[in-house]
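Below is a slice of the complex: some chains, not all, each in place.
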């Protein structure tokens, strides 16, 4: 069977390596190249196969039908342009093309690749802006409420979320050393300062949340991978079974799971899913739903969703090569 | 120097062992007995000293001037009564005597031992109801707002908190095995179902929060000890430096730290402090403060605060024998 | 395609669940039943599929062509007999049928399923005794030395090995709680007391190690899965490249990897391999090789190797359904 040649730029980071692994296991794709400037020339084992990194400058972009760019935010847009110039289609994992970004994108248009919510625009796209990991966990959870107009007008959606350390990328930072992270837990970007809030706000607005603010406090967990978002949403009233809204909304979606019990990281790690639970808060006068949303930040939060989008670009089943 | 004899009932759990350790290092206390039914007769090393557990039935209650009861909720009230009958004063670490409890307490009155907030009633008390760990972290954080009337009337105070596994006690439960907790993170009692919400609500009301609900979602962290609470409070308006309120309110308190940066577990573990930060949320129309409150659940959240209360009972300086 | 029906007895433990997951992903097998007495009737998610546990008594043994028994040591032999009585072939993960066992096996013969070393006897077997996890890591490492007679006669082979907690099974033991295992490391069965030493000694003797003792000290690691064995073997002399012996001996074996650098748990977790390195010790008068052997205790150390043996029983390629 002919396999579609793909390339990965920025392959040495956690998301990039996950992409290489997924491509190696994908029945319809083959890896043409994987670039990593600092590790150029190195041969590394990724899953059961081996990859030799090339410098990004030396990546044979013209050999790939699809290029995944997993480069740092700000550095990606240029290489998306370079890949486009060779005719490749691109799934960009940086924030450069996402709503709310202020990166210079030279007029390139890229639909937002939160596949389940915005699937229609992807097949014809030349570039897909793959969503951020926190944004994926949160937007999938609140989209039905936004679209159906259940949220109290003017109310703030309160999100407390926690991520494993691979969410910070493969950065060699003192505060990410084992001895600093183990047995610790900390909030960061406190006071709604996280750089991806613009992305969430912009997409939430598109989804119907014109009138609601998001207050988002991220935390760093002493785990390697996984994101858990705890979301309190003031709603107009309680329905008998509020989870029915989500089950209907995501009916038939293989990668969205509506669970009776709150999901935990173990339920989603190494899987390309969003797993959600919905509960009515007791003992409060303002009816409020508490949503728990769990993803693997490297799968549905990055490489897995990128591959899902590549499957859409190529006309393949979305599930091809993706463990549910 | 004469040392005050004290006893610990329920000494084999995490809080009980921490108490034995603190008593051993306390310059004015000595351990008369430590009870643990299932480990009766065992000699265990606790810190640098050794303790032989007796059965709770066999504890010589009359030999202790102060008895700490670290027994399960519901089982404690009876033993508090037994200790009182011998004339001992008691610091009870269970929830039995706390506001909002429905345990039968046989008419025994016990002031709530959140020392910094309710210090006046403790010196004369026969029994002190030592606060819960989550309640300590949260109430210390929001007390100034409640007392000063800064919170938007009718608003919900949104709390997402995470605790290390010793918060669940020394229970031999499958879901607390290393292989189940490591690399995981999960919410529990979702939907405001936690059994200590009654305690928080009752005390918050006393502190002035007659009009505000608390929505509380606890999580289990893959760490041994520590609690971090992330608290969003809608306020009437933003002051230039909101943290001044806390600095004034807790001025001179050795165990309350108002920090510029968000505290993390590492800042508080093995210390008897509450460490707090206060931030104004950006990008929201409703002014909202985000408080981060960190404690060691076994110290300020249990054994440390119990010893602080015992110090007050005995007329000692609150800091005696307590690492700040 | 017709799939071969298989059953798993003892499916709720870590090895049993791993087996269910592997069977679900295996292209030629299908799960007929999975038994777990204490969780009978429960429906659990294992990987991407769901399984309803039955009581072991109620397992329809006659519906399975191959039965995997992952029952406790001592309890397994009876059920192996029951499965045999229905005509099923059995891969037994307990120690009951292994060399050195003193379990009553009622005359049932079972070749030892260390596939790479004893492949010839498996195709015709009715029951295969699947090796222990430590034994797999150690015997694969030393087999070439034993067979080629490189070891100093009379010398002791010194093994220090460390295992993740799933090696102890899904036991609800206080010493396996997260708060007891995290940040700890301990030796156990010190003084050559481990119950699987008999298995290693008996097999090593078969492989040619008539004259050498094994001194084995296991340790408990604060990780979920993986075994690393560090093995010092006094040898007659140093060859220029000692690893050539292993490369030749295991030439063509897909599940044995001879590495230039010492393997770590990350290299093998979730894979059905033994990964080995060989180094000459400097600064010692007695030439000594230091072997590092890494496996996933639940894969090559239990469920993975069991499936590998089932593949041999069924005449399938050994790699079918097994991630290398």
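The chains carry the letters A, B and C, assigned in the order they are written, with residues numbered from 1 in each.
We adopt the following convention: a contact is a pair of C-beta atoms (placed from the backbone, for glycine too) under 8 Å apart; a residue touches a chain by one contact, two chains touch by 3 or more.
Note that this is a predicted model, so its numbers are computed, not measured.
Counting all copies of the one sequence in the full complex of this file gives 4, of which 3 are shown in place.
The definition used in the following text is that only the chains that are shown with their structure count from here on.
A comparison of C-alpha centroids places A closest to the centre of the full protein. Counting every residue number used by either copy at the subunit A-subunit C contact, over half are found in both chains. Between subunit B and subunit C, the centres computed from C-alpha atoms are 46 Å apart.
Subunit A and subunit B have centres, each the mean of its CA atoms, that are 38 Å apart. Centre-to-centre separation between subunit A and subunit C, using Cα means, comes to 37 Å.
With touch defined as above, residues shared between interfaces to two or more other chains in subunit A number as follows: 182-183. Across the complex, subunit A is touched by residues 45, 47-48, 182-183, 267, 271, 323-324 of subunit C.
Those residues of subunit C lying in contact with subunit B across their complex are 14, 164-166, 170, 172-174, 176-183, 222-225.
On the side of subunit B, the complex with subunit A involves touching residues 154, 156, 158, 160, 162, 180, 182-188, 190-193, 197, 201, 213-215, 217, 219, 221-226, 228, 230, 232, 234, 262-266, 269, 277, 279-286, 288, 290, 292.
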